[in-house]
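All protein chains but one are shown at their positions in the complex.
Right, subunit A next:
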Amino acid sequence: MVLSCQDVRKTFGPNVVLDGLSLDVGEHEVVALIGASGSGKSTLLRCVNLLTEIDDGTIRLDGEDITDPRADPDAVRQKIGLVFQSYNLFPHMTVLDNITLAPVRVHRRPVAEAREQAREWLQRVGLADKATAYPDRLSGGQQQRVAIVRALVNSPRLLLLDEVTSALDPELVGEVLTMIRDLKGEGMTMVLATHEMGFARQVADRVAFLDKGKVLEEGPPSRVLGDPAEPRTRQFLARIIEAGRL
């Protein structure tokens, strides 16, 4: 198992956001988290990346307990990539500097080598001409692709994607999804919170439906999305279909 969450609990004041959630992710597996707003998808991803401290339970990365208070969070985060809904690129840095910041400052790699690698990545995702541009010169889709590259140059064991297409104009969603599909082809282990049910069906090996801070139902996308067992899942999907998103 690359990632293993057991009975994870997280509360914000009186709100129980994660209520004994358990989820396993195997090597090269892509798991899509679906569920209504507030069902705990984003919180779970932030907890896995130790940006949010859990209140109970255990999260293991490659069998190692990363929620142990003696674990070094910086070392753990170097092995986990996280991509945000709102890209969160650093506005005062060029695209190239955004990408090479962690390789140079955290992994202490030579600047020339890090830049070379960044340029290769940009070439691959069709953004070679944007290397010296600042983020505000890029479209949302381009910014998000840069944000994904920024996470990938750390060679993470696990990539977390938090509704990475939710802030994009519809015609820009495709370019980001294509990139994620390519990553799956290369065997990247990924957990993605998403509202794109069609995409979840295509790219995920497994879909987990989160409801009230628990995984209510999980399984192959064709079954969970096509023939859900739980009434709550059926209700959720019916609303999605009603909104024209499936």
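Points worth noting:
As a convention for this text, contacts are C-beta pairs under 8 Å (C-beta built on N, C-alpha and C of every residue); 3 or more make two chains touch, one makes a residue touch a chain; residues count from 1.
Assume contacts and distances are computed from a predicted model.
Missing chain, UniProt protein name: "ABC transporter permease", from among "ABC transporter permease", "Bacillithiol biosynthesis deacetylase BshB2", "Tryptophan synthase beta chain" or "Alkaline phosphatase D family protein". Remark: the omitted chain is touched by one listed residue; of A:33, A:151, A:177 or A:237 this is A:151. Contact with the omitted chain, checked across A:10, A:41 or A:77, is made by A:77.
Of the listed positions A:22, A:58 or A:86, the one in contact with the omitted chain in the full complex is A:86.
Mapped onto subunit A, the interface with the missing chain covers residues 46, 49, 51, 73-75, 77-78, 80-82, 84, 86, 88-92, 101-102, 105-107, 136, 150-151, 154.
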